[in-house]
Each structure stands twice: as C-alpha cells, then as structure tokens.
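For this depiction, one protein chain was excluded, whereas all remaining protein chains were kept in their positions.
In order of appearance the chains are A and B, and numbering begins at 1 in each one.
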Amino acid sequence: MSVIKVSNLTYTYLGSEKPTLKEINLVIDKGEFVILTGPSGCGKTTFCRCFNGLIPHFYGGDLKGDVVVSGLAVRDHPTSELSQYVGFVFQNPENQLFALSVEKDVAFGLENLGLQRDEIRRRVEWALDMTEITHLRESAPYELSGGQQQRVAIASVLAMQPEVIVLDEPTSFLDPLSAKKIFEVVSRLNTELKITIILVEHRLDLAVMYANRVIVMDGGRIILSGHPREVFNSEKAYLTGVGIPKTIRLFQLLREDGIELAYVPITPDETAQLIREALKL
Amino acid sequence: MRVFEGLKFKRASTPIHKLDPRVKFFVSCIIFITAILFNELLPLLILFFAQLPLILIARVHREWMQSLKGASIFAVMIFIMNLIVGYTSPTFGYTISYSLAMAIRFLVLVASFSCFFLTTSPDDLGLALEQSHIPYEFCFAFTTAVRFVPVLANEAQTIVDAQRSRGLELEKGNFIKRVRNYIPILIPLIVGAIRRSLELAEAMESRAFGAKKTRTSLYSLRMKSIDYFVVIITLALFLLAVYIRMAVAIPRIEI
Partner (left out) sequence: MIKVENVYFTYPNGVEALRGVTVRIEDGEFVTIMGENGAGKTTLVKHFNGLLKPTRGRVEVDGIDTRDASVAELSRKVGLVFQNSDHQLFSETVEEEIAFGLRNFGFDAPTISKRVEWALNLLDLVEYRKSSPFMLSGGERKRLALASVLAWDPKIIVLDEPTIGQDYQQKVKLREFITQLNAQKRTVIVVTHDVEFVAECRPRVILMSHGEVVADGPAPRILTDYDTMTKVSLLPPQVTQIFLRLSDLNLPSNIIDIYEAKQLLSARICKAGSK
C-alpha cells in the first residue's frame, strides 16, 4: 500500500536556472522507516518539502511531474490540507514552537483544524504521552533543552494524527544521547502506530538501526535505494561520500583482510556478536 | 531598561493573577480615567496608595517598585516643568502641590498598568485579544512576538559577542563612528529576523494554519463570579469618584 508516489519529479526553484530535483521516481509504502541522505546540496531538503506541499505552494518555482501523498496530488491541494496527512519536523527546534507553553503548542495544529475542545484535549494528552513529555506541559519553550523542544515539535505534529512524518535533520543541534532519544521516540511511532517515517540525516551511525530503507541522493537524483545493509555496503555509497556507519565500515575492512562476517551488521551489538562467531571457528 | 522589568509577567498563583485579564484591563483603565478626573493632590495620593494592597496580594511589589523607579525620572521632569510654568502664580504654595499632583498622576498611570502586565501572562493576554474578536492574525502576531523576545535578545547579545571577537569596539570613537559601529550588529540581526520569520511561516503552514476559517481553542477565558464582583465594585467606586468630583469640595493643600 503506497502512501507516497513520486513520478518523474523535476523541480526548479524560482529564479534558478538549473533544476534542483531531476526526474525522481519513488514509491514509499505505508509503515516504512526511510532514511534520506546524501552530500550537502544533493536536494534532500528540497525533496522532502514536496511531500507536504511547501513545494510548490510556499516556495513557488516550477514543478514538473507528480507527487501524490495519501492519495492527494500535492499540486492540487494546499499545505493546510496536506499537513493533516504529512507532518513536518524542522531542523531548528526554536523556530517551530510558537506558543508560550508546551500544551498550547501541541494544540496549535488542532485549533487550526477547528476541532472540538474535548477532542483537542484528548489528542494533546495522547501526543504528550507518546513523546514522553507529559511532565513538561506547562513549560515555556525557552525553558526547555533542544532535545525536549524537538520532542514538543514531534508531539505537535503527532497530535494531528498524520500518516507520514517527515523530519529534516532533527538532531543537528542535539548531543548524541538526546539524538538517540529522538530516534527512539520516532521509531516507536513507526512500530506502534505504523506511521511512515522519512528521516533526513547525516548522523547515520545512530539512526541506521531504526530504518528499514535508505535512499541516497546526489545531484538532485536518487542514486541508491534499498535496505541499509545493502546500500551502505555498496561501492556507490562509498563513492558518493556519505558517512558509512562504522559497523559496516568495519565489516568492509575485515573483508579486505579476508575475514567474512556472516552478515552486514548495523549495531554494535550485532557486530560484537558476529565477531564472537568468527572467533569460535 | 529597568522600567521594562516592571512590565514583564511574573508567574505566581495569587487571586489577582487569577482574575480575568479583561477585568484587570478594565480596572487599570478606570484607575486611569479616575486619575484624570482630579487635579488635586489628596485624591491622587489616595488613588496611588489604594493600589498598594493589590500589589502586595499579587506579590509583585519588587518588580512594581522597579517600574516606578524607572518612571520616577519622568515624574520628576513633570514636577519641575509644572513648577516652572506655575512660577508666576500668586498662590505658589498651591503650585507646588499641583505640580506634585501631576507627577503623582503620572505614577498612578504607570503603577496601574504595570500591575496589569505583571499579573497577566502573555498567553492570557492573547486569549483576551482573541475573545475580544480581534482577528486571529493579530493575536497570533502578538503572542509570537512575546514568545520570541527572549530569543531575539539572546541573539542580539550573541551577535555583539561575535563582532566584538573580531575587534569591533562599540564604546570607542566619536558619535558618527559609534553609530556606524552598529551596522555589523543590525544587519545580522535583521537578516536573522527575516530568516526566522520564513522558517516560522513554513512551520505554521505545516501545522495547517489557515485550514479553517474559524479556529477553536484549547482554553477560553470564562468570567467567574469574583470577576463580576470586581467589575461591580470598580464601577461603584468610579461612580463615587465622579460624585465627589462634581458635588464635593476637595481640600486644597498648600505647601
């Protein structure tokens, strides 16, 4: 069951001569956890803004091809409608929190949708619970750490009960443990609520264990798509210059020395396990 | 700068804080109008000190004093100006008390609105604006502005730090040079503000801003019986003041 369908997408920003996205074709199924990565300037940020209509409606420009999200053609529906199906979490925690308390921020989207008060209250409680920030409900944004702010942003998006959540480098400003917490929260949304996740990331070491699909972009095109174990182990990924997760890099280096571990590991646990097996020979 | 401390909301849970913001605004306005009714020192002093119990109940006395301290410069100016203007008057003793009254009137104004801002959260202010049928865009602009004041203040400080770290010396030079020295501060600040508003707009769009013509709200202000009570008392006192103004001779104090 596909939830996002992209056909022959070519997009050029307003005032730009060359297209930023070139003939992209992609199908994402419901329930997938996709990591979208690639070198700076490859178009991943642009691409994910096509999913909730910011492109073309907010940014203008020339959109060729089709992007269909939850059955809606992005070109024909405003972002205010699309954002009920696709939630978006931005990189900078500060600039996506508007209200003076966490509760009000999480309620913001629901108020915009004109829902009844008890429905709003129910959903706010639920979203705060799923992101484990119920104890912060009365706090003001400037009282929160970056990691807490991002969880508020996720809760605000979650409250709208979207089918897809797109996160654009949400952990850039966060320290490793806070980043890990964010990935755990997002993963829970994926496994428990079956929300499709599209995560744009550079910090692949921490994020790769949660994904079941990786898409690598370069120069406005998709050049690799598949399971993390295959994609990151490939020659192409290495040449593109993305940060291959260290566990996979170690697998590759050992293989160069003639040591073939049983499969490609993506967590330290798996790697340790495989090394033990190799030593039992 | 310090006068602004007296306008910033101080979180607490006092009876004054819990009053409906519209009621508090009403009371502040009535105090203001009453202050204008009287030129005499005695009633204005009463009006000023009558606010003290409210300030104490609200536990905002320290911040309230700060705003008065800041306003006192203007109060002194008003006093002196009135003295100068009334210098030629035969009843100079009265001129002094009149000038003092004018200064006190100004302080009454500052005091009442300071009390309002100190005990009303920007959230509640925003709600009050909304429920007063002001278009949502303006209410949102207001609460967002308040939300970002600390952020912008921080950013301004960081920009100053960054430019000072490149050798910019803001305290040196003649007047023109000093004004020019602020360009490296203002430009990043303005560019940053523009960038920030674009990001905010993106985020707002992504949360269905504008999806429905009529927004609903998680919270709404509801007038409680205490609110009605305060309104009635305030009106009664105001009518009393009007009566006194029209029918009673107020003793003039000569200093």
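Operating definition for what follows: a contact is a pair of C-beta atoms (placed from the backbone, for glycine too) under 8 Å apart; a residue touches a chain by one contact, two chains touch by 3 or more.
On a predicted model such as this, the values are computed, not experimentally measured, just so you know.
Tell me the shown chains the invisible chain touches, ordered by label.
Those shown chains that the absent chain touches are A, B.
Which one touches the absent chain: B:187, B:236 or B:250?
Of the candidates B:187, B:236 or B:250, B:187 is in touch with the missing chain.
Even though one chain is hidden, which residues of subunit B still touch it in the full complex?
Looking at subunit B, the ones touching the missing chain are residues 155, 158-159, 161-169, 183-184, 187-188, 191-192, 195.
Spell out the interface residues on subunit A facing the chain that's missing from view.
Against the left-out chain, subunit A lists 38-41, 91, 145-147, 169, 172-178, 180, 202, 205-206, 241-243, 245-247, 249-250, 253-254, 257, 259, 268-269, 271-272, 275-276, 278-281.
Just so it is clear, only the chains that are shown with their structure count from here on.
Within the complex, which stretch of subunit A touches subunit B?
52, 54, 57-58, 79-81, 83-84, 87-88, 90, 92, 94-101, 103-104, 107-117, 120-121, 124, 140-142, 156-157, 160
Applying the document's contact rule, which stretches of subunit B touch subunit A when the two form their complex?
Within the complex, subunit B contacts subunit A at residues 121-123, 126, 140, 143-144, 146-147, 150-151, 196, 199-212, 214-219.
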